[in-house]
Structures are given as C-alpha cells and as structure tokens.
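A quick write-up on the structure given underneath.
For this view, one protein chain was removed and the others were kept in their places.
Read from first to last, the chains carry the letters A, B and C; within each, the first residue is number 1.
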Amino acid sequence: MLLHPGSSRQPHLADDSAVLQALLDVEAAWVRVQARLGLVDEQIVAMVGRHADAAGYDLAELDLGVEAGANPVIPMLAALRSALSGQTQAAGAVHRGLTSQDVLDSALMLLARRSLEVVDDRLEAAAEATARLADTHRATLLTARTLSQPALPTTFGAKAAGWLAALDEARAELLGVAARLPVQCGGAAGTLAAIDELAPGRALEAADLLADQLGLASPGRPWHTDRTPVTHLGDALARAGDVLGKIAGDIVLMSRPEIGELSEPALEGRGGSSTLPQKRNPVLSILVRSAAIEAPHLAAALHCAAALASDERPDGGWHAEWRPLAALLASVPVAAAQLAEVLAGLEVHRDSMLRNVETAGPALLAERLLRAVPTLPGGADLTEKLRSALRTGATGEEVRSVLRAGLPTDGPHSVPDTTIEDLLNPAAYLGVVGDLVDRALEHHATT
Amino acid sequence: MLLHPGSSRQPHLADDSAVLQALLDVEAAWVRVQARLGLVDEQIVAMVGRHADAAGYDLAELDLGVEAGANPVIPMLAALRSALSGQTQAAGAVHRGLTSQDVLDSALMLLARRSLEVVDDRLEAAAEATARLADTHRATLLTARTLSQPALPTTFGAKAAGWLAALDEARAELLGVAARLPVQCGGAAGTLAAIDELAPGRALEAADLLADQLGLASPGRPWHTDRTPVTHLGDALARAGDVLGKIAGDIVLMSRPEIGELSEPALEGRGGSSTLPQKRNPVLSILVRSAAIEAPHLAAALHCAAALASDERPDGGWHAEWRPLAALLASVPVAAAQLAEVLAGLEVHRDSMLRNVETAGPALLAERLLRAVPTLPGGADLTEKLRSALRTGATGEEVRSVLRAGLPTDGPHSVPDTTIEDLLNPAAYLGVVGDLVDRALEHHATT
Amino acid sequence: MLLHPGSSRQPHLADDSAVLQALLDVEAAWVRVQARLGLVDEQIVAMVGRHADAAGYDLAELDLGVEAGANPVIPMLAALRSALSGQTQAAGAVHRGLTSQDVLDSALMLLARRSLEVVDDRLEAAAEATARLADTHRATLLTARTLSQPALPTTFGAKAAGWLAALDEARAELLGVAARLPVQCGGAAGTLAAIDELAPGRALEAADLLADQLGLASPGRPWHTDRTPVTHLGDALARAGDVLGKIAGDIVLMSRPEIGELSEPALEGRGGSSTLPQKRNPVLSILVRSAAIEAPHLAAALHCAAALASDERPDGGWHAEWRPLAALLASVPVAAAQLAEVLAGLEVHRDSMLRNVETAGPALLAERLLRAVPTLPGGADLTEKLRSALRTGATGEEVRSVLRAGLPTDGPHSVPDTTIEDLLNPAAYLGVVGDLVDRALEHHATT
Partner (left out) sequence: MLLHPGSSRQPHLADDSAVLQALLDVEAAWVRVQARLGLVDEQIVAMVGRHADAAGYDLAELDLGVEAGANPVIPMLAALRSALSGQTQAAGAVHRGLTSQDVLDSALMLLARRSLEVVDDRLEAAAEATARLADTHRATLLTARTLSQPALPTTFGAKAAGWLAALDEARAELLGVAARLPVQCGGAAGTLAAIDELAPGRALEAADLLADQLGLASPGRPWHTDRTPVTHLGDALARAGDVLGKIAGDIVLMSRPEIGELSEPALEGRGGSSTLPQKRNPVLSILVRSAAIEAPHLAAALHCAAALASDERPDGGWHAEWRPLAALLASVPVAAAQLAEVLAGLEVHRDSMLRNVETAGPALLAERLLRAVPTLPGGADLTEKLRSALRTGATGEEVRSVLRAGLPTDGPHSVPDTTIEDLLNPAAYLGVVGDLVDRALEHHATT
C-alpha cells in the first residue's frame, strides 16, 4: 500500500484475499466438525476442502455482492455453493447451522492470530536486540532527561532496560490475547438452535470442535454482542503500538544531530530525501511513531462499537469493527518489524552521550551535591553558593573551586580531593541502574 | 473491499492506483507550471505528460520502494524519471524545486476533491429525496420520542425537515472545504528556496500557478506543519458522517417491526440473512451507522497528528495522517450513497405511524391538556384527576369521560364537546411543524 | 457535579480533595518506609502523620501553585513542609529521594484502587441481580433480534446470561488490574540514585516497602515512561463501560413502549420530564449509555499519552493523562451504580415478551421450518410455498394450513398434528439456552 510504507514487508494480513481465505477456512473446518460428529462423511469434507482455496474465487465479483447482505459471508457462501453445484450433500453441509457472524468473527480471529504471530516474532527480535543494547551499554553514561531537560546521569543500558521491560510486557500480553482468541459459534441468534437440531445434545461440543479445528480458543458461549475479545485484541495491539512509539520517539529525538546519541542503521537509499542527498532521516522510527499515533483511535473505535452492541447482533456496531480492526492487524506488525530492524542495527554514539553528560556539567549532579555537601565539614556554609553556581550553569571546574575553597583541606575534618572528585563524577551517581539492567535481562531470559 | 460493504459502488477513491495517479498529476502539473514560467518548453510538458498515467507503472514494484524514503513520492519519482530516461531535460524538470511533501499533500487534496465531489452528489440526492419526504409527509402524524419515550405528536414531514436541514448544512460545509482545498508548494523546508532560484522573484507565483493547474486553492503559504486544511477536511467528513448516522439510526429504529413506521426500499436479495429467508434487514442504514461510528476516530487521529506537527516537517505526525484520511475519503462517500438510496426509496408506513400515535393515547397530549384544562370553566378542579389518568396510561375514551364529567355541558360557561375533541386531537397540537417544513424546503431550494 | 448526573451518589473519587489526600498518603507512607529502613524514628513518622490530612490544607491556595511546577506535588510539598516548620528533621525526611512523578503516579494508583473497589462492589451487585434475572427467566420466551429485526426465539434468561458473563468478565479483569496497580518509586530520573544514597544497597527494597505501605503492587522497576499500568487501567474501565453500555442500550430499547418488554424500576420523581408528567424515561440506563459513549475516548487519550512518553519523564504525555484518567475514575463507578440499581429492580414484562414473539409469528421459526419440513413425507414439495408464506409474514394459522394441506394425514407416512404443532412452537426451538444460562450461573457462582 503506497500510503502504508513498509507494508510490502509481508503478505498483507488483512487484505481481501486473506479475509476470503479465512472465511473459507472457517466453512471448511465446520464441515470437518460435522464429520467428527458423524453428520457427513469424509468425502464431503474432501469435496468442500477442494474449494476452500481463496485463489479459486474472483474477489472483484464477490465484492459486488457484499453490500446486499452487509457482510462478505453471504457472497462467499453463494460462490462456494456454486463451486459445489451438483454436489448437493456437500453444498447442503456447508454453513449448516451457522450464521454469518459466526463465520466472519471466527475468520477475523484467524487473521488476528496470524497477525499476532508476526507481531510476536518481531517483538521478540526487537526485545533480543534491546537486551543486547542493555547489556552492552550498562555502563555507557547518558544524560537522563525529564520534562525535556537534563536531570541526572543514567546509562544507555538502563534506558534500554526500560525499553526491554516494556517490550517484554507487551509481548506477554499479546501472547495471552493470542491464546484466548475465541471461536464464534452461536447460530442465527446465539442459541445454537439449528446446530442443536443437527446434533441433538452436542451443539456446545460442536462449537468446541470448531475451535479445535481452527486452533482457536473455546469460550463456551457465543459472544455475538459481548465484544470483549475484540477490544482486548485492539487494546493489546494499541499498547504494543504505545511501547513501539515510545521507543521510536526516543530514537528520533536522540538521532537529532544536536543530540547525536543514536543513529538508525544505515542502508543504502534509506532515509534519503527527494531533494537533499545528505539527509539520513530516521525513517523507520518515524514510521513507527506514525503507527503509534494512529493506533489508539482505531482501538477506541472498537470500544465504541462494543458499547453499541445491541440486541442479539448489533445494528451497526458489529460492522464498525471491521475496518479499524483490519487496520490495526496490518499496521502493528509492520511497525514492530520496523522497530526490530532499527534496534538490531542501532548505532550508539557513546562519545556523544558522554559529551552531552559533560556539557550538562555538575548541574546533572545537583541533587547529590546539595544533599551531600552540607553533610561535609564546612559544607553547610557552602550550600547557597553551590546552589547559585548550579543554577547559573557553572562548569565542573567552577564547582570544584567553590567546594575546594570552602571545604577544609587539612586538620581532623579535612575533606580529601577524592571525595570532591567522587561527588563530581556522574558515573558515581547512577543509583541502581545496574540492578535495573540485570532485572530486565533476567526477566527477558525467562520469556 | 470485502470488509467495506458497498465500496464496489465506485472506483476506490484512495486506493494505490488513485494515489499514484494523483501524485503523477501533481508532477505533470508542476512541469506545466515551469512552462508557464518559461523554464521549459511545451515539448517537455508533452514528454512528461505521456508518462503521467498511473496505468503505465507497476504498483507492486513501486510499493517496495515506499519504506526507504517513508513516502511514495520517492519511488514514484524514480519510476517517472526512469520512464523519461534519455530525455534529460524532461527528467531534470520533473519535481525540480519541490519536496516530497509538496507532491503528496497536493495529491491528497486532489483525492479529497474527488471524494468531496462524490459526497456532494450523493448528499444532494439524499437531500432531494428528504425534501420530497418532508413535503409529502408534512401532515403525516408521527410520535415524537424523547429519551426513547413517546412525548408529543409531530409529523414525519417535520422529522424529515430536520434531517434535510442537517444534510444541507453538511453539504454546504463540505462545499466550502472543497473550495478551499489548498495546493502545497513550499520546497524542501517551506522557504521555496529552490523554486526562487529557478524563477527568481516568482516563487509564490509559481505556487499559485500550481494551484491553478490542479484546480486547488492557493493558500499563499506552505502548510507543511500547519495541518489545518487536513483537520478541516476530516472534521467536515466526520460531521457528514454524524448527520448520515443520525438519520440512519432513526431509520433502523423506525424499521423495527414493533414500531414499523419505515422500511428500507426493497431490492431482491438485499437485507437477506445467510440463514433466515424472511429477514429484511435495513442493511444500508446499518452500514451507514457503522461508518458513522468509525469516522470520529479517524478525524481525531488527524487532530492528534496535527498537534504533533513538529519542526518544518513532522517526524511522524505527517505520516500518521495518510491512512485515517484515506479511510475517511473512502468511507463517507459510500455511506452517503447508501443513505441516498435508502431515502430515495424509503417506504413510509403512515398507518403504523398513526397507530403508534393512537396507542400512545392522550398521554401524548399531556402537556397541552394539563395547561389548557385548568383554564376551562371547572377545569382547575380536574387537574389532579387528569394528571393521574395520564400517568396511568388512560385511553382517549377514559380521558374524554373525565373531562366530560367534570366540565359543564350547559349554562353560560359550558364547554362544548368540540373543545374537548380538539384537546384530544393530536393533529391539533403540532406547533409550528408546518413552518419548520417550509423553512427547510425553502432553504433547500436555495442550495 | 451538575453535568454528571448521579455523581452525588458517592464522595467524588478524583476531586481535588481526594487527589490531595492521596498525595499526602504517599508522602506519609514514604516517611514510614524511612522508619522501616532505620533512617528516621517513629516520632518523625508521627509528626508527618499529623499533617497528612487533606482537610488541614487550603485547596484554593494550593491550586494557585500548581502551574509553576506543572504538577500539584510541588505546592503540596511546600504546604506540608510549611506545616512542619520548626520540625527540621521531619521536614527534611518528607519526599527525600523521591520525585514529583513518584508521588503523583502513586497517588493516582491509590485513587484508582478506591475507584476500582467501588466499581467492583457495584459490578458485583449488577451481576448478582443479573444472575437472578437469568435464573428466573430461563424459560421466559423472548424475541431474539439481529440487525434490529426479529430472528429466532430465545429466552430472557439467555439474554441475561449473556449480560452476566460479560459483567463477570469485566469484573475479573478489573480485579486483576486492581491487584497489579503499581507503586511508582524511581527518584528524579528513574535510577533511584538519591534513595540509594539514603539507604545504600536498599533502594529497590525501599520501593517495595512503599508499595507495601500503600497496598499497591511492587513492579520492581520505575515506570515513569512505560505507561502500561495507566493504559491497562483505562482500557479495563472502558471495557467495563462497554459492557454497561451494551446492557443499558438493550434496556433502553426494550423499554420503548412499542416493544414494552422491560421497565426501569420506578422511583417517585425519577424519569420525569420538566414538562410531561406521564413520561417515565429510562434515565439511569440513558446515563449509563452516555458514560459508555464517552469512555473510549478517554481511554484513547491515555494511549496517545503513553505513545508519547519520551525521555525519562514525558514532556507533556504524562500531564495529558491526568484529566482523562480522573474522568474515567469518576464516571465508571457512577455508571456501574446506576446499572446495578436498574438491574436490581428491573421490571420484566413477560406478557409483552410473549406478545412480541407471537406477533413475529412463524417467521421466527423459519430457519427450523425450512430445514425440517423438506425432511417430512411430502414436505419437499412444500418448500417454495412455505418460504413464500414466511417471506410475506404469514400467521401461524396460515402456515399451519399450508403444512396441514400438504403433509399426509394418514397412511404409513402420515405426519401427525403434534409434529406440526411442535414445529410451530417457539418454545421448542431454543437450542441450548438452558445450558448457556447454567454455564453463566455456574461461572458466576465461582466469582
């Protein structure tokens, strides 16, 4: 898709062909369920199976029939039955007892599963790369910035550990959602009445069998108008988008040449401009951000649809889910792939990170200095001078002079130079960043 | 699109082919601008023009190149220049002085114009049909419902007049937006520097000429990071969606058989169920509702993107606009077409409307009765009895008895039966519905 | 709040007073943590505790100080320290090592916990009431409606069972979220550097102790810029809103007098109109719907904020969370209370339900008739006649005649009247509704 940069990385996860295939997969599986229940024999299964390949159908023609029934199941069924013409028993078995929503909801869950598999692979790759960054750079000094301003020293490893923990959490949630993607099987109005007549006393078993056949979870009840599975899916994808977007935003920012701490991996021809040859735009991160900006709105559309799921099948709310869900299923995997690639090849400019720490100067240690100096002999009297120096952006040299001039150099309470140097050393004020890196890596190792 | 029922009604307004064509249209127009400025001759214009047909390009191949530059202009340009290989001057003239965003923003405005034209045609048809309904049914009694409950009598004509006024207002806004869709022409960073070197002193004129060539408005400045035109467009489309959705919601509701006041036009095969032959679902209205539920979220994504339009070209905010905008450009025209068809063939069941008014009974006239009766001779003493009767759902006959029993039948202050009948006649308590219908029709006639 | 009907049901869960109290609770708890770590003695704890009551502060004055630091912690701290003036050690211990975000994030989690407790109580009440409805009405015939049109028979018990399952699932999710609401404790830039100096080697333990003191979960790391806990909370509240909204929407619809199947519980003065005495509007359900329409947007704002959580503390994204989160924390509990009240007193009009089933007629059994009749002796020849009768809304009597006329009454293949009566009996085509009710009740019993 020209307006979805990077979508060519993969077969489109929710295009017409994928949708049709998923619909056919559900119908074919339902015939197999009927065989398990002894309602049709394996020949019927085979006959239907032979016509369950989306490639055998004319998408454009099917498309013309979608509006009349307000969903794609009806023309798909007509085409499938037409393909089975002459094979009355097979044509009759197809879709028997189901309703359009059973087939479309289940098909969307199949598409979701595939999308989540792809997202998972890519989040795993992203997390692996991030874990390497966290480990490699556990001691690489970096300016921690809050409200956009330098605040304290940290390490790039600690920052990466924060990314890693968020990526692993997003992945865990998506795996949970994937494992619970439910089959839909309720018949025309959620009572399984027709299925119950086909297989008396075994209707709910039939629903479970369909879940089995499709590799979906069995929710034990229809969810025609309880759209929790859809919003769970959308929310988890949006949350993955949030995490990807946060990391990408940090990378874009740190790739600004004035900061210069990171660069996206170089690739011939990537990040170029249509007119400026020198440009090396962090395009993948930028695209990831754009997906993250869009995703919350798509997830919100799913919630609105869910809140409007009236009656036993919604009068608009159901239909409103399809495009936002398809958009999320298509965009998050691409964003995950893009960020995984960025993270795998991320160029980390330690020197710039250090330079920025040095430029920020002792102000970066203000919290420490203002707490520690007053506790030193003679230090209490220095507080105002020190505070003033820090406020006005004094250099390390200047602060050192202030301290050295005010703290005793000899006598029983002398403060040695090493104490002052330690106080002015950003690497000596890193709190528990090492532990945070270890925790993130340990937790990641268990995922 | 299988998940967009009705999208086959028209050429897709924002698919890859349409996007590519619009991009080529902008590039070709820019070469024509250069000819107007005397920078190239007409031969160059013709050469470029011969390669400005999207059909001549391989979309799938172009698609592969979109990610590297984070937009489709770069691969489009490469392909166009490759098609012009050997024609150095023409290849050199193409895109000269522009930037990707100039081309893509302008192209999206071209797509928007086409989409708005279609929406306008269909809203006009919808409004025409609604005007006929308002006129025809100006006296057709209908229950006015507030907070879901019968409240007062009104007429279906008055209801349709309300729809009409909203449709006409939405249409007027969209026409305004369409007339202001701006060309984008700012060069690499919004300074028109390269254009100014090409045509010294004429850069802003060149931008105006490009607007002329494309039939877009000339904003007189670049809007690379002032995304007001995009949010105006999105908001107006969402507002059209709101109006369509409100009307469709009313129709779905009034088509419920328990209410039975309206039916969507019948069409063989439409509104059918995959399993229930008797079903005649108001599918078009339902689809319109679904578009209306989705649209606000897409428009909100455009606002978020606008709020994040950093620097001289946004680092993600710009890219986040494309898919939501394309989705709106595709969905609102379809919804407008669907509702226009519904309105044009809407079946109005006067008898059911009347039956519902009668069933609602004198409670529908409570406001009037409780105001008027106490002003009649002897009426003040009836208030409590009357209020109690109305609260408990008394029939017209019962209320008539209460009134007749309590109001004098003879003497100087007698209250004639005709007064009582008038008070109990819903058609006599319609306020200014006639004026409202006239106003809506008159205003519509001027559109 | 005048624009939040029903908010007077409870102390406001996120008003200024509640926010201030939560902030003070966090500061006081942090001093207790310091006592556990041996850094201060219990006297200090007591001193701070004496000033940890929001009632002791002037909210309006505090409010004036919020903007300068862009959050309420800074003026709260100033006021608290001022209250502790003269008690240097206590004033010094307050907030020591923390950052504003630690305090505000933790405080919001405290408010969330309180809100979730209230929501849980009310969802439990709603679920209890719904379970009673499901049980009582397991056999109460009801029209199942799909795409707004009558489709099949079901029971009101089955419908209530669907509501119940969704309520129980929403409740379970919220309980999970409540149990994981995390303390925030990272110090000025998420490294716990100052805390590590206060209590060397025990900084992460200190964070865990703070969680303990506040009854929050201990995430083992700061989440200043990983806003997953906030979006999880928002999503779960929005999902609860979806479920409440779906049920409320069904109730509003079924309370329309033309349908007349349900009424909100009557309460003197409730549901009245400012002008129409007879009105009994389903106001509580309407208010619940309005909360459900609003909630997805608030949750989406939280996702957008999360995606923009830059650096080590976001430059706007964090601040953008507060009002949407407070709005959700205030509105969902009210909606839950309103729906719980509706469900507890819901008037179920069995007679209307049955009347509507009867009015829908044999069309409600079309799925069954068209499957079963052709399998009867002589039935195949009746299919077209039957289909036509159903399509045109034939009554039961008419369909009975068609069947009786076409099916043999004697001979070896005679079809007895009882078979025909069974086919025309909606109560005989209810599928597994009994099982669905049982499953929902059983699952509910375990919650």
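Definition applied: a residue touches a chain if its C-beta (ideal position, glycine included) is under 8 Å from a C-beta of that chain, and two chains touch if they have at least 3 such contacts.
Everything numeric in this text was worked out from a predicted model, so none of it was measured.
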* Asked: What are the shown chains that the left-out chain touches?
  -> A, B, C
* Structure fact -> The listed residue (B:Thr191, B:Ser401 or B:Ser414) that touches the chain absent from the view is B:Thr191
* **Candidate in contact with the missing chain, chosen from C:Arg122, C:Arg145, C:Arg239 or C:His297** => C:His297
* Structure fact -> Full-complex touch with the removed chain, picking from B:Ala166, B:Leu376 or B:Ile420, is B:Ala166
* **Among C:Ala29, C:Val73 or C:Ala166, residue touching the chain not depicted** => C:Val73
* Asked: Which of these, C:Leu59, C:Ala217, C:Leu354 or C:Ala372, touches the one chain of the complex that we don't see?
  -> C:Leu59
* **Candidate in contact with the missing chain, chosen from A:Arg387, A:Arg400 or A:Arg439** => A:Arg387
* So that we can see where the missing chain sits, which residues of subunit A does it touch? -> 145-152, 252-253, 255-259, 273, 275-283, 286, 297, 300, 304, 308, 356, 359-360, 363, 366-367, 370, 387, 390-391, 393
* Considering the whole complex rather than only what is displayed, give the residues of subunit C touching the chain that is not shown. => 1-9, 14, 16, 19-20, 59-60, 62-64, 66-74, 77, 95, 98-100, 103, 187-188, 194, 248-249, 252, 267, 269-276, 281-284, 286-294, 297-298, 300-301, 304-305, 308, 315-320, 322-324, 326-327, 331, 338
* **Positions on subunit B where the hidden chain makes contact** => 70, 99, 144-148, 151-154, 158-159, 161-162, 165-166, 169-170, 187-197, 203-204, 220-222, 224-228, 231-232, 235, 238-239, 241-243, 245-246, 249-250, 253, 289, 292-293, 295-297, 299-301, 303-304, 306-315, 367-368, 371-372, 429-433, 435-436, 439-440
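In the analysis below, only the chains that are shown with their structure count from here on.
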* Asked: What chain is the most remote from subunit A, judged by the mean position of CA atoms in each chain?
  -> B
* Please work out the Cα centroid separation of subunit A and subunit B, and write it as a whole number of Å. => 33
* Asked: How many Å are there between the centre of subunit A and the centre of subunit C, using C-alpha atoms for each centre?
  -> 25
* Structure fact -> Residues in subunit B with touches to at least two other chains are numbered 252, 273, 275-276, 281-283, 286, 297, 300, 304, 308
